[in-house]
Each structure stands twice: as C-alpha cells, then as structure tokens.
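What follows is a single structure, and I will ask about it in a moment.
Just one protein chain is left out here, and the rest sit where they should.
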Amino acid sequence: MGEAESIGLLETKYSRRNFIKGVIAVGATASSAGYFIGGSGLLGAQSVPGAAERLITLNVNGQQRRVDVLPNETLAMTLRYRLNLTGTKLGCDRAECGACTVLIDGVNRYGCSTLTHQVRGSSVTTIEGLENPDTGELSLVQQAVIDEGGFQCAFCAPGFIMSMTAMVNENPNPTRAEAAHALSGNLCRCGDYHKILNCAMRAAELARSV
Amino acid sequence: MAIIRDMIPAFELFQPTTVEDALVLLAEHGQGAWVLAGGLDSYDWFKDRIKRPEAVIDLGGIDELTGISDAQDGLEIGAMTTLTEIVRHERVRSEYTLLADAAEHVATPQIRNQGTLGGNISQDTRCWYYRSGWPCYRAGGNTCYAAAPQAMNREHAIMGTSRCVAVSPSDTAHALVALDAKMIVRGRRSSNVYDAEDFFIGPATDITRMTVLESGDLLTQINIPGEWANAHFYYEKVRDRGSWDFQLVSVAAAFKTSGNTIDDARIVVNGVAPFPVRLDAVERLVRGTSVDEAVAIEAGEIAIQGSHALKYNEYKQPMMSNLVRRAVRSVA
Amino acid sequence: MGRWLDFESNPWGQEVLQGVSLDLMYLAIGLAVLFTLGHWFWYRRRGFSKQEEVAEAQGSVAGIPERIVRHTLASRIFHWSMAASMLVLLVTAFVPLLGLEFAWVTIHWIAGAVLILTIVYHVIHSIGWQDFWSMMSMGAKDVREGISHFRHVLSPKAPTPEKPGKYPFDHRMYHNGIVVVSLAAIVTGVLMTLRIETPFWEPNTYYPFVDQAVSGYSELGEPVISLTPGATTGLMFVIHGIAGVSLILMVTAHIYFAIRPDKRWFTWSMIRGWIDREHYLAHFDPDKWSVSDGSVQEQAPGGAIADSVVSAPRVDD
Partner (left out) sequence: MAEKIIGTDIVPQDLVAKITGRARYAEDFRADGMVFTKLLLSPMPHARVRNVDARRALTMPGVFDILRADEVRQVEGRPGEASLTDEPMYEGQPILAIAAETEEQAASAIEAIEIDFEPLPFVLDPLDSLRPNGPNAYTGGNVFAGGEFSELKWTDADFAEIDAGRMPNGEATVEWTKGDIDAAFSESDLILEESIVHQSLTHHPMEPRSTMMYWENGKLHAFVSTQSAQRTKYALAGTLNIDPEDVVLVAEYCGGGFGSKISGNTHMEVPAVFSRKIGRPVMLRVTRYEENYIGRARPGFQSWLKMGFKADGTCNAIDLYIVQESGPYGAGDFNTAGMIADLVYTPQNMRFRGIAMYTNTPPKAAQRGPGGAQIVIMMEPILEKAARELGLDRLEVHLKNAPDADVEFGPRNSTLTSVHAKEALEKGAEIFDWAGKQALSGRREGTKRTGIGIGLSPYTAGSRGYDGLMVIRPDGKLYIHQGLGNLGTHSIMDTARPAAELLSLNWDQVELVWGDSSRGMPRSSVQAGSQTTHAHSRANHAAGMDARAKILEVAARTLGGSPNNYDMDNGRVFRRGGGASMTFAQVAERAIELGGKYDGHELPDDIHATTVPAANMLAGEGLMGVARDNYGGRGGVYSWVAGFAMVELDEETGRVDIKEYVAVTDCGTVLHPRSLSAQVLGGSVQGMGQAMTQRWVFDPKWGVPFANRLYTARPPGILDVPLDMKVDAVGIADPQTPVGAKGIGEPPVGAGGAALTSAVADAMGGLCLCRTPLTPDIILSALEGLEPPFTLEQHIG
C-alpha cells in the first residue's frame, strides 16, 4: 500500500492510453488510487479562515494515510477510490441502506454521507480494519457471524458488521429488541434479519465472555 | 440541459472553528453559502445537483455549538449537539423525556450519531415534488404539483397550507414547541431569541423557507426552559416503517397534572402542516379538566377542525385526531 | 427578455415560462419614483401653476349652482372602496417581495374579491345611473381634444385647448388604462384563485390550463399533446405580473396627481362629492357637462350668485 499513500489529483489531464496493463485486484497496487468521481473541484482559498486544504492525513484502520481529497468528496468515495478499501460498499449513497457504515472514533456513521474533510483528526475504522493486524484473527463480531453462518449476498455485511461492532462496544448485553434497534440503520434486501440478529446476539455473547 | 443526479457538484469547503468566523464566512458568501450541520439533508440536495452552493460552511468544527449544559432554569443545547447525545443525556432522559423520545425516533442510529438537533429542526421538507427539483412555488416556480387533483399527496399537509402543501419533516420540532424551547439565532450583527413556536414559519409567510433562518443566520443554541421539566409527556410517531421513515402524523404533548386533572398543557402535532401545529383550542379545552375518555375524544375532534384533506391524505384527519386523543387519554 | 421574464425547467426538463421576474417590479417602482420626481420638477420649471390662474371662468353663471355635484355618494363609495382594495392588493403583492414577510395570500384574494365586487357595482351603477360612455369614449373628437390638450401641456405657446366635458381626456385615458390593466389583473387573478384554497371551489393547482402532458388521442387518432406543458400557465402569471407592475406605476401617478395642490380640488370632489362653480367654469365646458338642469342637489349656503367670485385655486406649494 506504500505507494498509494500519496496521491496527487490536483490536475486530471486527458491522457489516452491504448493499452491495458491488467486488472488490479483491490489493494494490490497503487496506481488504481487515481480513480475518482471528481477532478475539477475548486481549491479552497487558503487565506480564508477555515478553508479546507486538500492534501490531508487520515487515520484509517490505525494507519496514517496522506491523501488528496476534494472538498465535495465523501468518505465512502475516498475509501473506495483513493485508498482501495472497497469493503465499504455503496448501496444507495444516500444514508439509507447502511452498506457504507464505518466507525468514526468508534461511532457508526454512514460513509456515503460524511465529507472526508470532516474526519481529519478522527480515527476511521472500516471492515478491513477489524481483523487483528498482527495475527489476522477475526474480530469477535466477525467470529460471531461465522458461528451463525450469517448473511446471504452479503453486500450489506460490512455495514452490518460495523454497526454490530459499535453496538457490542456500547452495550454488550442487549436484548434482541435492543439489538434490532441498534442495527436499524442497515438494510438487508435478502431479508436475512433473523440470522443477522442471531449474529448480533452471538457477538454480544462473545463480547461478554472476553 | 440534461438532468443528472448522484454526483456532488464542486464547492469550496470551509470549516471554521468559531461562530464568529462562521458568520463572517456566511456574510461573505451571501446567497452562495450553505450551512452544513450533520449534512444528512444537505447531501441529498447536493447529490441531486439541485442545490449548488459555492461555499459550504461546515459547522462540525465549532466546539461552542455542541454539548448540553445545565442552565439556571432548564437546559442549553448547542445546535450542533447530535441526536444521539440528546437521547443519552441523563437530564434530557429524566426531566425532558419528550425530547429524548422525539430524538430517538429520528431515522436510524447512524443518522442520530451524525444528525444534530439544530439540523433536525432546520431541515427542508420532503415533499417529493419539491425534492425532485420541480419548479414549484417553494422552489420559486408558479404551481404546487402536490396539490393538483390527481397528485400523489398521501404524505402532505391537511392544515396550515397556503399554495404549498408540504409538511414539516422534523421529529423533534413539535417536541421543542411543546417544551416551549427558545431558539437562539445569531446573525452577523444581531442575535435573536425566538420561541420555538415562532421559529417555524408557514408558506403563507414565506413559501421558500420553513424557519425564520435567513441567509447569513446561524441557529446556535436551543434552550429548554425548566418550566415543563418532569411534566407528563406523550410522544407518538406513526410511520410506515419502523426506521428511516418520516412521520405520517406525530404528536408531542406536555401536561402539568394533578391526578388526572390537567393544569396546563402544550399539545403539538407534526406531519400535518408545513410547520409544527400547536393546538391552542385543544389546550384550552383540556386545561383545568379532569380527563376521561369523553374529553379525550372531544380533544381529538377539536384538533382537526378546519383541516382540509387532499386527495390521498384524508386518513391524516382521523390519524391526527386519534393521536391527540391518545395524548390526552394518557393523562387519565 | 431573460431579465424580465422568469423561466424554469419543468419536470420534463423543458424550459417553461414561469412569470415576470422580480426585476420588473423594481423597474416599475423605479419608474414610478422617476415619473413623480420628474413631473414635479418639470411642472415647477414650466410654471404651470401660473398658467392655470389664467384660466378664467367663462360664460354665464346663470343657473349654475354654487356647488356642482361631480361624484355622487355612490360613486365615492365605489372609488374609495376600490382604492382601498387596490392598495391592499398592491401592498400584499409587492411588500412581501420587498422583504417584509407576512401571510399575504388570503388578504390578497379577499381584497381581489372586494375589488371585483366594487367594479361590478361600478359598472352597473355607471351603466344605469351615469353616462357610461362619457367615461369611456375615445372617438376622433376625443383624440383631437387630447392632442390639443397635450400640445398645450408641452408648449405654453400652443393654443389653449377646448375645455372638456365632465371627464377630461387625461382622466378618460387613465380610466381606460386602468380598466384594461385591472381587468387583465382581475381575469388572471381569478384564474389564479382557482389554484389556491378558497371557500369557493376545490383548488386545482394546474388550473386553468390543465396542461395535460398527454391527453390521449384525438378523434383522428393523432396523439394530443400540449406543446410545452406549463407555458400557458406561465403566460397567465406574466400577464398578472405585468398588470401588477403597471398598477404600481398607474396608482403612483394617480396618487401623485391627487395630492398635487393644483389638482387637489379634484381630490376634494372625490371626498365631498362636489366642485365649486369657479372650478366648474374654469375647467369644463358647460355644453359638454351640463349641470344646470337639476344636477344641483343642494344649494350652497347663502346661495347668492353674486357671492361666487371667480377665484383661482389656491396654490400653496
């Protein structure tokens, strides 16, 4: 990931390349970091108090990442298209489905509806940051999902797991109704709520036994 | 020009750390400025590319706007205090349960973690004609598409309309009116305090705004007076889904009671008008009465007097009537 | 055009006329102020007030009463109620746009309804009890009268025009203008009222032009589609808007003249109902406005003809 950490997109110039180097697996290369929705954003007038600078440092999954971020860029886009953290999904991009849920200072929020510039100085945790970085061991929420065989298509899974993580951190002793309430910001179109609640209750159980 | 959605147009982002700086920025950018609180209403407008501010002033970095503090009499809530903080605040939960209840009914946990009280009461209406970018009265055009005879207006207003039939979407607005909250609005030069009731304005007064806030204004604080602390509260929101849904009709009521006699009451309904509707007539009726089912029924009937249904929202009349009935009944 | 007319994209992305822009209101207000000030300066510099004094009572005062009824009580009630409703209409229409916000719509349509009633009353009254056409007529003779009058206004050397009948040319012109503009405002206003909540009917926000996007097929099997949905509605708003800003101008001018000292006797007549014989003789042609046959309804106190000395109106500006 080393090369991916400094990305300059201050100018996006038209350059036609007629050959393809190949498909890039997520996280495997740096050059993919240049894809993005925006390119012509205004540079903030730096003399004005409070104007946001574009080159910022983000704390994502415990790592400091230097990244060039447009003022109008959402966190989900930065994660997916600049930092290659594609585990954070975009299901609706409108704060309605929860597939983009990430933890910002431990609080679950919609990545699609947070400007990246708003999380400077915060610590951001995505689905990729849940495993133990040293051992690769799954987090207890992830383990709970394995135990219960959770999720079907699983496009919603990263978001649900982030919400479950926030839930068990806050209340490791929820009732099923409380768990449902805590997860009510995430949508599962496979309708797998029953099993998801089982996962959440199992996660809480694991959390209590730690 | 072809229409396209789902891409936030470019803007300049400002993240001031003081209210003063924010006001300066707002003044500098005038009509081109956009105040960003939690942003959940704003991003919709941006992503639809309907609102295209030049400068977005993000209030997230202004510490003085967040937090709940004890005042001599009541509470002072910074406008940027998140709904989750309100829900979890001990005094709000115990003394002003109505507000905690209301805040808890907002959308989803993620939205409550980010959305602010100030933003929740300042958000724009969800009339889907208006939100689709159609040139209706509210958007500066010359018609109301939602009030047309065949229009889809199940979620629109039954009272307080004037050309525009949109409803106030907020879950907390009526709770704040019921608590007789005071809104502190700062402009570049002056600072005004509004009763919550006066903070929300209808289309008869200004069809393009839902609150008194004008370009350059900042809602900084919401004060909850002690007057209604520990009153008997009733909050109920009827919605189609259990989460992420705006109210069809919702009631917030505060009663001072002795036994089942109501000494004083503030009863406010939302989802039925372009602003939270305080039911003075119902309050007069119940004040000094000892509540029984007959009073509750009468309260419900009086509540909807003068309401006028559109094609698809007639159900809001009984729904509102019933909710008011339940609120009054809850005292018995 | 773009500056004065307001276009918006309709739901189908077509640019559709919405109405007149705010700029037109500011333009009208500006013109009204300019006209008032301009006229005032010009009038002073031309020294018209002196010329007015030249006008002398001519002809016999025989049979001419001291006080000549110019406006009956019925006419005055009409005028002032109309004026009040018109002012309310203008204030409710434009003051909110200037920034002072209040719930104007209900007041506006009620004032509009009052205006319509007063006009209906006025029309019936003027047809039945007044010389309807004398208020309206615009024949060749009238035009000649107008031209000579204007010449005189523009150049003191021009021959003194003939005196008019009861309604001088400029008054008639103003009246006709206000008839056209008010009717335009009223017709469009009524149509617009169909779109809002009133006790009279179920509102239809697409009225009166139900620009049905597609209304199906004609009898020939051709699809029937309105060309640009919403355009006709926009036209209605444009007419109402233009009429509205025209009324700013016309009403301002009217009020200005009404309070001008040299015309104040007219104003008084609209309050008291009568003018005195001097003004009558000075400004009107008794042949054209005959008052000797019973139009005298009350005798002036004292009643002696000798008392009536022709005097110029007092100029106190």
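By letter and in written order, the chains are A, B and C; residue numbering begins at 1 in each of them.
Convention: contacts are C-beta pairs under 8 Å (C-beta built on N, C-alpha and C of every residue); 3 or more make two chains touch, one makes a residue touch a chain.
The model shown is predicted, which means the values in this text are computed figures rather than measured ones.
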| item | value |
| --- | --- |
| Chains still shown that are in contact with the chain withheld from the display | A, B, C |
| Among A:107, A:154 or A:206, residue touching the chain not depicted | A:154 |
| Hidden partner chain, touching residue among B:240, B:263 or B:280 | B:240 |
| Residues from subunit B at the interface with the omitted partner, ascending | 1-7, 9-10, 49, 128-129, 132, 145, 148, 150-152, 154, 236, 238, 240-246, 248, 311-316, 318-319, 322-323, 325-326 |
| Touch residues of subunit A, complete complex, unshown partner | 12-14, 16-18, 20-26, 31-32, 35-41, 80, 84-94, 96-97, 99, 126-128, 130-131, 138, 142, 145-146, 148-158, 161, 176-177, 180-181, 183-184, 186-197 |
| Absent-chain interface as seen on subunit C, which is shown | 11-13, 206, 212-214, 216-217, 223-225 |
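In this text, only the chains that are shown with their structure count from here on.
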| item | value |
| --- | --- |
| Arrangement of touching chains [line / ring / star / complete / other] | line |
| Central chain of the complex, centres being mean CA coordinates | B |
| Separation of mean Cα positions, subunit B and subunit A [Å, integer] | 31 |
| Whole-Å gap separating subunit A and subunit C, where each centre is the average of the chain's CA atoms | 68 |
| Residue list for subunit B, restricted to those that touch at least two other chains | none |
| Residues of subunit A touching at least two other chains | none |
| In the complex with subunit A, residue positions of subunit B that touch it | 6-17, 21-22, 24-25, 28, 36, 39-40, 43-44, 46-47, 56-58, 60-61, 84, 107-111, 113-114, 242-244 |
| Interface residues, subunit C side, partner subunit B - complex | 6, 8-11, 13, 16, 18-19, 96, 101-106, 195-197, 202-206, 230, 233-234, 237 |
| Touching residues (chain side subunit B, partner subunit C) in the complex | 1-3, 132-135, 139-149, 151, 161-163, 201-202, 204-206, 308 |
